[in-house]
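Every protein chain except one is present and positioned as in the full complex.
After this line comes chain A, so read on.
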Amino acid sequence: MAASEHTVLQFTAPSSTNLSAKVHPLVLFNICDCYVRRPDQAERVIGTLLGSVLPDGTVDIRNCYAVPHNESPDLVALDIDYHHNMLVSHQKVNPKEVIVGWFSTGLGVTGASALFHDFYSREVPNPIHLTVDTGFTNGVGTIKAYVSVNLSIGDRPLVAQFQEIPLDQRMVEAERIGFDILKTTSADKLPNELEGMEVSMERLLALIDDVYKYVDDVVEGRVAPDNSIGRFIADTVTALPKLSPSALDKLVNDNLQDQLLLLYLSSITRTQLSLAEKLNTAAQVL
């Protein structure tokens, strides 16, 4: 038998198997918003993911838009014109963001997903499929990312297998804004500078108390000591620069005086402003 006649079952896995993805909170917000606004009869929403591939190979999903589609048991249709129009518009604003894949709501992958995935594979090599379980099927909102692995016999494609890839859901951008206003359905006002400061300080204080409690517990023998925790605490304490009390006092006082000077300057400017205004508009008797 000639070797060429062998039919070989082969997996064409993506070039880098240790692919991972990172998702910007905006994408999640947008997907949820699209889902809330979906047409009556639609079961799910799908759309395009935009972003870039970071130097370390991580796919950074930074933006997305929904694409209208139709799904019936024996027919799927995607509004390709819409997809292209939207893509052109997005590229005008930020040419650096390119298609990296597509999203769908719902848990896991369905049969029609393979067809959509096929379409996106023609737009971009090796697209990512992001699923957001807006139905909270298992009681949790599962967010997963997949890539497709093609299984073929010889040249004939047989099946496409969706393989889950790690997804980084830490949302630094959302943390910057504060979960307090993002996780409630309605927040009456934005926190101002000092309120934010207060919250942060309270958190710091709680942390210090926690550490105290832990150390006390270990010393009293209530908790089994853990060397790695001890090392972390030691590192943290030594991270504070060793300063003599007088040097520290000088440092703090100098800084305080700088700030006071700035406050003084801004107050005097304000006084000057109100004075100037009075002189300019009120007293013009000629």
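By definition in this document, a residue touches a chain if its C-beta (ideal position, glycine included) is under 8 Å from a C-beta of that chain, and two chains touch if they have at least 3 such contacts; residues count from 1.
One rule holds for everything that comes next: contacts and distances are computed from a predicted model.
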Chain not displayed: protein name in its UniProt record ("Eukaryotic translation initiation factor 3 subunit H", "Ubiquitin-like-conjugating enzyme ATG10", "Coatomer subunit gamma" or "phosphoinositide 5-phosphatase"): "Eukaryotic translation initiation factor 3 subunit H"
From A:Val98, A:Leu151 or A:Met171, residue that would touch the chain that is not displayed: A:Met171
Sole contact to the chain not displayed, among A:Asn30, A:Thr58, A:Asn126 or A:Gln161: A:Asn30
Chain A residues touching the omitted chain (full complex): 24-26, 28-30, 32-39, 62-63, 65-66, 68, 82, 85-86, 89, 92-94, 134, 136, 140-141, 169-179, 181-194, 196-197, 200-201, 203-204, 206-207, 210, 240, 243, 245, 248, 252, 255-256, 259-260, 262-263, 265-267, 269-270, 273, 276-277, 280-282, 284, 286
